[in-house]
Structure formats: C-alpha cells, structure tokens
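The structure under discussion appears below in the form of structure tokens.
Left out: one protein chain. Kept in place: all the others.
Chain nomenclature is as follows: A and B, assigned in order of appearance, with residue numbering initiated at 1 for each chain independently.
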C-alpha cells in the first residue's frame, strides 16, 4: 500500500517524477526566457501540463493542485493584468507606455530595468496561459460529466 | 454544382500557390525584409533591451505591445470557451444544477 500511494506504479512514477520536473522546468524556462529560447508562453504550457497531470492522477478531491474554475478564470485575467500593470507602472514613472526604462524601480542600468520589465510581463503571460489551459480543461471535463 | 465548386476552389488554390513564386528567395540578403529593419534588430537588440536573445528582445520589448494583446487573445479564447460550454443547455440534462458558485 505504501509502495503505490497514487494507485499503481505508472501513476506513482508519473506523479513523483514528471509533476515536480515539469513545474521546476517551467520556472526554469520562465526565468531563462530572457536570455535563451523560451519565455512566458512556453513556461505557461509546461506548468499547466504539470498541474493537469497531477490532477488526472489525484482526482478532483485533491487539495493543492485543485484550482477551482472560478478562481482560475479570475486568475487568468489577473495574469494578463500583470502585463498591463507593467505598462501602467511605466506611465506612472513618466515614460511612454511599456517603456521599461521608466519603471519606478531604483536601478542604475537601463538594460537591467528592461530585463526586469521583461521578467514581469513574462510572469503575467505564464499565469495567463497556465490558467487558460486549466480553464478549458475544467470546462470540458464538467461538460462531459453532466 | 459540386463540380463547379471544386473547380473554383482548385483555381483559387493554384492562384495562391503560384503567388509564392513572386516572393523573395529564402536567405536572400538583398530582399526587403533583410535590408530594412531586421539589421537594426540584430545590431541593436542587446544594447537596447539588455536581452542577449534577439527573439525575446523583439517579442517582449520592441513589439511588447503586440504581445500584450496576444496574451489578451489567449485569455479571451479561454474565457469564451468556458462561457459557451457552461451556458448551453444542448445535450445537458435539465435537472442538473450549475455548480459554478
């Protein structure tokens, strides 16, 4: 019993290896997107994959990975809003819309500010994409259960 | 009628495929896209955006405004799918309650 806590060797392996790996890898893709291939969209997809996998294995009653549809919808909007927020911040800093040089953060180098801005918008994109994937899956699952 | 539609479609497809002949060759360094603003992106990207990756620099900084709308499109498509799937009563048993709240 203790050997197969998730109901079988395949599921066990999948949960113990694939889920943590995909979550960590998603964060890696997100952070390194600024300097190497990758970025928000890809990170979002990988992260969404990890969460969906966990959910398929654990079922609907699980605690941590079970983001409810009503929350994921609102969060997807908020994720995109983070992107917009970067624009609002640059406007507040006195620059043109999305001119990261004017982000109101105390940093000397302009290109560091740009890197910060890029990281911020990529985070927003990641959240939006991840939550959108969960949204669609959730809606389809509910629909087919009825 | 069917034959007519097939003929028209075949004609249009042929027309579209033939238009490829007029495009500049791949890797042609004298073509307009490779002459006008691409060199600027390649030369300036790292200095301007601080990102060593030209693709990221273009996507998130030079044309970051577009990416914002692309993200919105993503959100919008997910939301629309959820709204439509949860709204329709087609093929849904009437006694079942919505449990979205």
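Definition applied: a residue touches a chain if its C-beta (ideal position, glycine included) is under 8 Å from a C-beta of that chain, and two chains touch if they have at least 3 such contacts.
Here is the rule we use: contacts and distances are computed from a predicted model.
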Which of "Multicomponent Na+:H+ antiporter subunit D", "GTPase regulator-like protein", "NADH-quinone oxidoreductase subunit L" or "Glycine reductase" matches, in UniProt, the chain that is not displayed: "Multicomponent Na+:H+ antiporter subunit D"
Neighbouring shown chains of the undisplayed chain, as defined at the top: A, B
Touching residues on chain A - with respect to the absent chain: 70, 73-75, 77-78, 80-81, 84, 87-88, 91, 94-101
Touch residues of chain B, complete complex, unshown partner: 16, 19, 22-24, 31-38, 40-41, 61-66, 69-70, 72-73, 75-77, 79-80, 82-84, 86-88, 90, 98, 100-101
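By our rule, only the chains that are shown with their structure count from here on.
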Averaged-CA centre spacing for the pair chain B and chain A, given as whole angstrom: 21
Chain A contact footprint on chain B (complex, rising order): 47-53, 55-56, 59-61, 64-65, 67-68, 71-72, 74-75, 77-79, 81-82, 85-86, 92-93, 96, 99-101
Complex interface listing, chain A residues touching chain B: 33-37, 39-40, 69-70, 73, 76-77, 79-80, 83-84, 87, 97-98, 100, 109-115, 117-118, 121-122, 124-125, 128-129, 131-133, 135-136, 138-140, 142-143, 146
